[in-house]
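Every protein chain but one is kept in place in this view of the complex.
For reference, chains read A, B, C, D and E in written order, and residue numbers begin at 1 within each chain.
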Amino acid sequence: MSRIDGRTPGQLRPVTIQRGWSKHAEGSVLVSFGDTKVFCTASVTEGVPRWRKGSGEGWVTAEYAMLPRATNTRGDRESVRGKIGGRTHEISRLIGRSLRAVIDYKALGENTVVLDCDVLQADGGTRTAAITGAYVALSDAIAWAQAKKLVKHGKQPLTGTVSAVSVGIVDGVPLLDLCYEEDVRAETDMNVVCTGDGRFVEVQGTAESQPFAREELDSLLDLAVQGCAELTAAQHEALARTLS
Amino acid sequence: MSRIDGRTPGQLRPVTIQRGWSKHAEGSVLVSFGDTKVFCTASVTEGVPRWRKGSGEGWVTAEYAMLPRATNTRGDRESVRGKIGGRTHEISRLIGRSLRAVIDYKALGENTVVLDCDVLQADGGTRTAAITGAYVALSDAIAWAQAKKLVKHGKQPLTGTVSAVSVGIVDGVPLLDLCYEEDVRAETDMNVVCTGDGRFVEVQGTAESQPFAREELDSLLDLAVQGCAELTAAQHEALARTLS
Amino acid sequence: MSRIDGRTPGQLRPVTIQRGWSKHAEGSVLVSFGDTKVFCTASVTEGVPRWRKGSGEGWVTAEYAMLPRATNTRGDRESVRGKIGGRTHEISRLIGRSLRAVIDYKALGENTVVLDCDVLQADGGTRTAAITGAYVALSDAIAWAQAKKLVKHGKQPLTGTVSAVSVGIVDGVPLLDLCYEEDVRAETDMNVVCTGDGRFVEVQGTAESQPFAREELDSLLDLAVQGCAELTAAQHEALARTLS
Amino acid sequence: MSRIDGRTPGQLRPVTIQRGWSKHAEGSVLVSFGDTKVFCTASVTEGVPRWRKGSGEGWVTAEYAMLPRATNTRGDRESVRGKIGGRTHEISRLIGRSLRAVIDYKALGENTVVLDCDVLQADGGTRTAAITGAYVALSDAIAWAQAKKLVKHGKQPLTGTVSAVSVGIVDGVPLLDLCYEEDVRAETDMNVVCTGDGRFVEVQGTAESQPFAREELDSLLDLAVQGCAELTAAQHEALARTLS
Amino acid sequence: MSRIDGRTPGQLRPVTIQRGWSKHAEGSVLVSFGDTKVFCTASVTEGVPRWRKGSGEGWVTAEYAMLPRATNTRGDRESVRGKIGGRTHEISRLIGRSLRAVIDYKALGENTVVLDCDVLQADGGTRTAAITGAYVALSDAIAWAQAKKLVKHGKQPLTGTVSAVSVGIVDGVPLLDLCYEEDVRAETDMNVVCTGDGRFVEVQGTAESQPFAREELDSLLDLAVQGCAELTAAQHEALARTLS
Partner (left out) sequence: MSRIDGRTPGQLRPVTIQRGWSKHAEGSVLVSFGDTKVFCTASVTEGVPRWRKGSGEGWVTAEYAMLPRATNTRGDRESVRGKIGGRTHEISRLIGRSLRAVIDYKALGENTVVLDCDVLQADGGTRTAAITGAYVALSDAIAWAQAKKLVKHGKQPLTGTVSAVSVGIVDGVPLLDLCYEEDVRAETDMNVVCTGDGRFVEVQGTAESQPFAREELDSLLDLAVQGCAELTAAQHEALARTLS
């Protein structure tokens, strides 16, 4: 059985990771998972939020947003509505936690990195693309901070790599990296964040139309671990290229 | 090895579920998981939100909040700050999704149930206590709606039961139903929502201090499934009592 | 002529004042005036707001709120609406002023007490129950601060006691401590806050359906003074019990 | 003993009531109590708020605000802060209730009058000047609505007149119509709203530095009743003039 | 061809500039351009916003607002809506920039002047009346600051004078100082801010119903320069009077 876009159940959409997409940001990436495109910037500033001052430790945080017409019908701007919606809050927090999982705060020193993930075009999996792209932007930003001596010589604030992918059960079949059309039809939907060595940072599974059994959960985790391994490889490849 | 409060790793805190705690609400419960106390009310209104009108289907939603001094140090009121924080948003959404997982919208008809879960005292596991208590309040509210003929004769809007529990790894040991002190020390923290027949509605695992391996995830899921089964029994017992 | 609930015109509803209702707060009380139940906590913190720093004087303030289903029909959460309504503002300010009337700021020293009064169930008189309960919570919090040496040895920040009651004219008859059903039918409605020695801290009388004459005002004040005296006795009795 | 500005204890400040101060509003008044100047407009619109539609009854509401430099030091604009303060809320509600006390909603029919009271210059007593001036603006607006046939022939929506004054105890002496300097020194401060026939619409007394006794309350009420009688006369005089 | 109100195309409406309209503000003016009346206050405070501290330079800023019934139909208060509209923002910024154009920050020293321009009655040209009046209030406030030695002896923070006027094309004819009725019919509408020596501070031209040609722009600029010269004279005259 083949999928809407002809993929096999365990196949990722084409993934591209373009670095250096902004002339201002210390790290910047345009990541695409098929038609989902997220622009990720990593901004480094000296100093940390007030509650962390004097700790000798750094901080990493993230903000996620969708452009109003990233989706098929235009959504209101959250700035115009005057408040951030629950979904935006939830995803921003997820991205922040995911990236912090591979940060050694002591090694980072009292510096802050803010990751902005703005969805330019959405077709499912925007949060997982954001995490995967943000890691690469973060990596470039850390390298910049090391070059600028904001991070002390010999210190490596990154303790590993992190990537993320969605999985779900559609018509009873576990699928990797759902596009929007699959996502709306999924009985179960899961976002999984893994480190490069295959351990879990976040596992968020939700029954959409009916509860799921342990075996289903297990097969989804298998798919996700394999997908994250491929994304990890794509991240390494992108970081191996010379940044013009 | 025994826990801070003398429990074994797989032991729940004492659970109490008091129904009929409000004279106004159609369903109301004071639920406690140890020192965590959450007041859950279920409010039934005829009609549904605008986007659902004419569908013949009902709606269930939830709002979660903490009283300012539910915790050890007083927190600002979100009403005073003028906006809801990300954590509140996230938990409200989780509770809503969890309860909707056992609702047959068609059978409910064009009625809305709002579940309000207000934490009176917090000691870890407030969201899981909220879900467990809210189910009982929802059940009473549905019975009220059936008695009032808001729900058509012979229709059963509830398709099952739902409960939730937290699990986590502390000092390398998987533990059930973390209290606050355990929660802050946990390396990994997971909230699991199950139906009464042991399937999953939500699985949300987060690495706090380090990524977790598949075997750790598996043992946490085992504990959670067992804990939810005990909570399901407590819910049945509470619902079996006569409401004065 | 007897009242809806069988009381005489000058009779209070059953009053209960339970101390120690929270394990976290420095003072906490669940107060009930009949079916009106208000949860009052007193939170002590060292230091004072910016505008009072260096004055050597303390500060006491209050916040009042209703849980969404405290009333017969569910009200929107003010946190969700993003702003506090006029009624909430007005009552929070009234409670704060009332409690500050019995505080010696110098004796309190640069400490702040915040009184949170959250209505769990409303049946008329929520603001007067809140003031009456908050006094007891404040008293416990001050005792805690004295024990912790936050308040200097020999200093007594409390200069008296304070309680409050509503009175009103229903069908031409002055009544004490209106329940909700009486309140909505009242021609005139008054909230009176008294010190334990029978003097006035606040008198707020409002003509609901028609202006009131001086004699009516006088008879309402008589009832209120008597009611406050009984509430003062109930406060003393509650404070005389040993806090487990 | 004479007062700061040479008045006797029972003497009002010079009162002026200028009608027709706006070319747009259906009723408009610039009222001054000494150096306190409030610009009151009454705006009539056909129709009523949604919750009152089809009742056949009208509605009257009020909004009070201070210009930022109405006081001795500039205050932030509430529009810039993005929320209305508690004091503003409280006074707006007081003005609205006071004016509604002399309105026959049935006679008004489904029309709405909004009273805007903007303080151009403050020197104590802004809310009482606002009520006193707003009554005159309301009266002109009602006459306009009668002339335009918005109000049915022969109907009189006004059931009486209303005015307000502040009283307080300064250095143990009850004083009428406090100016700012007196107000900040007052031990007790009361705002009283009366109908033209000398009955009470609102009585709001607050102990500022110490509780007050029944006799003090009585002498303040005496002063207030007399002051309101004089203000009623000033209102009649203003309304007797021809509006150019 | 004569205008709605009988003026010639190049004729201003009657202009009045009354100084000393507030007893509190350091500078205050009631300015009228025909039926447009704006109350302008200038508030001086020692110190500057945080981002300017230690620079030795002062700051001047402005806030513009309309009273709700300044216009023919009542508008909602921006404080009640909880946010400032785009038009208000835009005009506040324009007034601030215009006044800063004639300020020598160094000479002002670390003092701040806030200009509040509140429209009491609107009939077109409120922003230009506001700028013209605010200059006079600013001038009085600067003189006050010099007298109080907040500004160093011998320093003159004002580098010139500034005034503003609207111009527009109605039925193909360029007109000076449009009243509301002309403004709504204008094909092109321009606000011009000039210094006393006839140079430009701001030129903001907008095609309302159709684009405008270079010659039209030129003739509008000619009218505006002439109008500003007359307003400059009115400002000088007002400032020459003795402030009682």
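Quick note on the criterion: a contact is a pair of C-beta atoms (placed from the backbone, for glycine too) under 8 Å apart; a residue touches a chain by one contact, two chains touch by 3 or more.
Because the structure is a prediction, the values reported are computed rather than measured.
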{"item": "Displayed chains contacting the withheld chain", "value": "A, E"}
{"item": "Candidate in contact with the missing chain, chosen from A:35, A:57, A:110 or A:230", "value": "A:35"}
{"item": "Residue, one of A:53, A:69 or A:236, that touches the chain absent here", "value": "A:69"}
{"item": "From E:93, E:155 or E:185, residue that would touch the chain that is not displayed", "value": "E:93"}
{"item": "Residue touching the undisplayed chain, where the options are D:82, D:109 or D:198", "value": "D:82"}
{"item": "Sole residue of A:114, A:213 or A:234 that reaches the chain not shown, by the stated touch rule", "value": "A:114"}
{"item": "Chain E residues that touch the omitted chain in the full complex", "value": "83-87, 89-90, 92-93, 97, 101, 160, 190, 194-195, 197, 199-207, 210-214, 217, 221, 225"}
{"item": "Positions on chain A contacted by the hidden chain, ascending", "value": "22-25, 28, 35, 39, 41, 43, 45, 63, 65, 67-74, 77-80, 82-84, 88, 114, 116, 118, 120-123"}
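Everything below uses one rule, namely that only the chains that are shown with their structure count from here on.
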{"item": "Separation of chain A from chain E, taking each centre as the mean of its C-alpha atoms, in whole Å", "value": "50"}
{"item": "Mean-CA-position distance for chain D and chain A (Å)", "value": "59"}
{"item": "For chain D, residues contacting two or more additional chains", "value": "82-84"}
{"item": "Touching pairs among all chains present in the structure", "value": "A-B, B-C, C-D, D-E"}
